[in-house]
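I have placed the structure first, in the form of structure tokens, so that the comments after it can refer back to it.
With one protein chain held back, the other chains of the complex are shown just where they sit.
== chain A ==
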Amino acid sequence: MAAFSAARCLFRSYSLVKNVDQNTGILIRCSRRMLCSAPSDSSSPDAHVKPQFLDSEVQDILTRITGLNLEKVFRPIKQELKPPKYKLMTDAQLEEATQSAREQAQRLLKMPPVLPERKPINDVLSEDKILEGMDTAKYVFTDITFNIPHRERFIVIREPTGTLRKASWEERDRILQVYFPKEGRRLTAPPVFKEENLKMVFGQDRHEDMLDLCQVQFEPDSSEYIRVHAATYEDLEKMGKYDLLRSTRHFGGLVWYLVNARRVDGLMIDMLQKDLLQDAVSLVGLFNKVHPHSETAQEASSQQAYGLDLLKIYAKWESQRAGYVELALQAYEQTSAESTV
């Protein structure tokens, strides 16, 4: 009897201990994951995960802000000249056609990913001093097995000193382009991407073409890609030419960059001047999500503000050009009052 109760106590305590182990395991894994994803928030007591570019909520907000101007998405691109096709349709068929065109436009507007910069590869596989002086040139060995993703392919280089090392990211890109060519990509980057030439292209208002070319040429996490995109967004923000990218697939990236750099004022004013209140509100919402410890976010959450109030809170607390933003807000309120009256 005593043995039975003792066994029962042991079993119960064992189950508690088992659960504790599992819980600590889960806790350790969760905290490790959160520490990895949000190094800046590790000091704060609440374990808040920073929203990433590819989260569904963030993507929703960004797609809404991008807008869907069918005229601009389907404007004539440089392609082969074909004679136009004319079709006779009923109203219902026309509606179907516009609907499918809308879906096609949404697919065309899919945002390219924003990834952190890739870490350089410095792996040395073997050092063979006995092979020194075997040849004056390097040997580059690529594995051309068909079914491996390009990121996992083996590309190794044997130097004349005898070291066998993995190829760096730039070498990898070049050699993958040799053996598995992608359309439009060149082996060496075109000289447009140098600083002086970029400025000239921006002077001609061709930011979108620039970004498309960058998309084709570089990988999304290479330093070149990030540098070109940063330069383009800076120039757009300086000139205030946000309209160039509106309704293209690069607008989401622009907004994400500005929100992370906390310089959303110009975009806000531009939106208010064009009477896009919903977009401005979602912009402030996104800002609050990404920077939850800023004063704007805390005020908004404490007052449960919506619509124009959010904008007013933002203008008061966060913006550097508060005067301009408040002016624009007042102008918008006046025009909306006049239109209702």
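Heads up, the rule we're going with is that a residue touches a chain if its C-beta (ideal position, glycine included) is under 8 Å from a C-beta of that chain, and two chains touch if they have at least 3 such contacts; residues count from 1.
Just so it is clear, contacts and distances are computed from a predicted model.
Hidden chain, UniProt protein name from the list "T-complex protein 1 subunit zeta", "Aldehyde dehydrogenase domain-containing protein", "Small ribosomal subunit protein bS16m" or "Proteasome subunit beta": "Small ribosomal subunit protein bS16m".
When the full complex is taken into account, the listed residue touching the unshown chain is A:132, out of A:95, A:132, A:209 or A:243. Of the listed positions A:96, A:127, A:143 or A:295, the one in contact with the omitted chain in the full complex is A:143.
Taking the complete complex into account, residues 125-126, 128, 130-146, 154, 156-158, 162, 164, 175, 178-179 of chain A touch the chain not shown.
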